[in-house]
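Missing here is one protein chain; the remaining ones are kept as they sit in the complex.
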Amino acid sequence: MFIKNCWYVAGWASEVTADDFIARTIIGVPIVMWRDSAGRPVAFEDRCCHRGAPLSLGRREGDFLRCMYHGLRFDNAGACVEIPGQDRIPDSVRVNTFPIIEQHKWLWIWMGDPARADPALIPDTHWMNDPAWRHLEGYTHYDTNYLLIADNLLDLAHLPYVHPNTLGGPAAYAETQAEIEPLENGVRITRWAMDIEAPPFVQKVKHYDGKVDRWNKYDFVLPGLFLMDSGMAPVGTGAAEGKRVNAAEFHGCQALTPETEHSTHYFFCHPHNFAIDQPEVTASIHQSIVTAFEEDRTMITAQSRSLDLKPDFKMIPIRADRALGLFRALVKKITDEEARESAEGRKEIVAAETL
Amino acid sequence: MFIKNCWYVAGWASEVTADDFIARTIIGVPIVMWRDSAGRPVAFEDRCCHRGAPLSLGRREGDFLRCMYHGLRFDNAGACVEIPGQDRIPDSVRVNTFPIIEQHKWLWIWMGDPARADPALIPDTHWMNDPAWRHLEGYTHYDTNYLLIADNLLDLAHLPYVHPNTLGGPAAYAETQAEIEPLENGVRITRWAMDIEAPPFVQKVKHYDGKVDRWNKYDFVLPGLFLMDSGMAPVGTGAAEGKRVNAAEFHGCQALTPETEHSTHYFFCHPHNFAIDQPEVTASIHQSIVTAFEEDRTMITAQSRSLDLKPDFKMIPIRADRALGLFRALVKKITDEEARESAEGRKEIVAAETL
Partner (left out) sequence: MFIKNCWYVAGWASEVTADDFIARTIIGVPIVMWRDSAGRPVAFEDRCCHRGAPLSLGRREGDFLRCMYHGLRFDNAGACVEIPGQDRIPDSVRVNTFPIIEQHKWLWIWMGDPARADPALIPDTHWMNDPAWRHLEGYTHYDTNYLLIADNLLDLAHLPYVHPNTLGGPAAYAETQAEIEPLENGVRITRWAMDIEAPPFVQKVKHYDGKVDRWNKYDFVLPGLFLMDSGMAPVGTGAAEGKRVNAAEFHGCQALTPETEHSTHYFFCHPHNFAIDQPEVTASIHQSIVTAFEEDRTMITAQSRSLDLKPDFKMIPIRADRALGLFRALVKKITDEEARESAEGRKEIVAAETL
């Protein structure tokens, strides 16, 4: 069961070109994305309403998409405008469409009630689209449920253990206490590690002679978005007071989008605002993130297998799990609400039909 | 659930040689086929009655087959004639056998009540065995239920969309109306496309300067047989009145044999009666069919995946689906009848045992 009434990241805007389709399953629903003649993104259920053929094997014809199984043609609002060999086209012949918005390099899709698809609900990721910041676009795929990855992102105490050679740092990093603040739609986490070694991925591109003060401040919000202000600066330069002297600053943007109950899309980038005229610095940072995410994936995939073998496994909580617990409770609250609404909706429909 | 009392195509006769076994699962039952010393085909359940070992790993010994796990030996009627280390052989030690007939290059197997296995019920495919016609033997395998492939064959309006470069033709082909006639055991479909371009696969081997009149007349009958008289001739030569002037004629024979609920064997050939002394023409036609069937398989496999993701998907019918609906209703009627018979059979047995 997934939350429906929220914006999911459906892809990088660069993936959906002028001419091609891209097929991607999101919360169990196959979606085909394309662009109309004005370049606007369009999202259809990737399943022809006729006999379920995938429209991503179809043909774009200007503002229209033709299913290449039996030739039905649809306009960019999903209405069928042509059935070969048939004059009358009932209104019911239409494919499901989904609100989709391109903003700051990501495509955002709304899988629930279209009437509630308010663009103002899309969180700010403008660092992906700001000339003062640089990044490369990342994507990886997990064969696990998205919540195990969310767990990982909700507790950065794993950095020294899973990522000693990339994002990590000394064990002391894990011993600092993170400040955890519940938000209406997620959790805000702030962690300062003072007077500590800079992590390997930064040392590669911006050498610090001595220790640094390091911060990670992020919101992890529904449905699975990680938006982080992080960085470090030499000890004594006043980073904790907001000064940014000889700092390495990052604005990580990461999005977990469930594919199925057992698999997840993971879109990510790690914009930085120093050495932005040196592509090799951007490439190095990106490669460190990619390597680190493979480290996470090895651990989380093995964890998932381990849990699958024992469905009644009871986790023993530790203090560091607090943010995980808050987020999982929030997900449960919203999915329960949506299930209730949907049940009430069905009852109202039945009642109306009975009148 | 599959129809049992009917002839299924079990393979090409050429597949079952004098010395070897061929193992193939048919409607969920593993079958081993071999030839006795007279060359007659024999079909056993591919499962030793002793402990279920596959007999296809056994050894042919003249008119006998020996299981190579524990050495039991069976005659070609399935009776056990030797148990190593044991003198008495109970009558119950026998493997299930199935009526199997070789006719016109195909092996036909009867999976239901052997008493009802009337060879006269095997449809005519003599074009596969007629010196005036030529073909190559084709086989492909699908990882989908056979009914999705039957749907495909029951509406050739898909030709211009799925097969533009092989079997297809202009969109106008899909706009012609097919005549659909219910048969006792299937559907008869007749489609004339007058004054139309010849399809690519014919243009490759028999060039037409102008347009043609093209016909496809076929029976699609239980359990999944496609038997077609098709072809084309230049406009104005009287094809529609039965004349065959400078015509390209074909007698396609295709058989869908379910392997499991989720996979299907597909035997096919496309005999032609022109240029039969030119093997390269036969090869070209065969290759066009093979290529086209890969096009179908790509579409249908993707459609199957799409439908698996939404078990409650309701197809929206269009006019072109009429033959599909008739055939699916017929399959349902027969499988329901067989389920009822089988339930009644069990009740009769119980009643008899109670006396």
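When the chains are written out, they are named A and B in that same order, and each has its own residue count from 1.
Following the convention adopted for this analysis, a contact is a pair of C-beta atoms (placed from the backbone, for glycine too) under 8 Å apart; a residue touches a chain by one contact, two chains touch by 3 or more.
In this text the structure is predicted, and so the values were computed from the model without any measurement.
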Hidden partner chain, touching residue among A:Ala18, A:Ala171 or A:Ala283: A:Ala171
Residue, one of B:Lys4, B:Arg24, B:Arg47 or B:His163, that touches the chain absent here: B:Arg47
Residues from chain B at the interface with the omitted partner, ascending: 25, 28-30, 46-47, 49-54, 57, 66-72, 83-86, 90, 92-93
Those residues of chain A which, in the complete complex, touch the missing chain: 151, 155, 157-158, 160-162, 171, 174-177, 298-299, 302-303, 305-307, 309-310, 313, 315-321
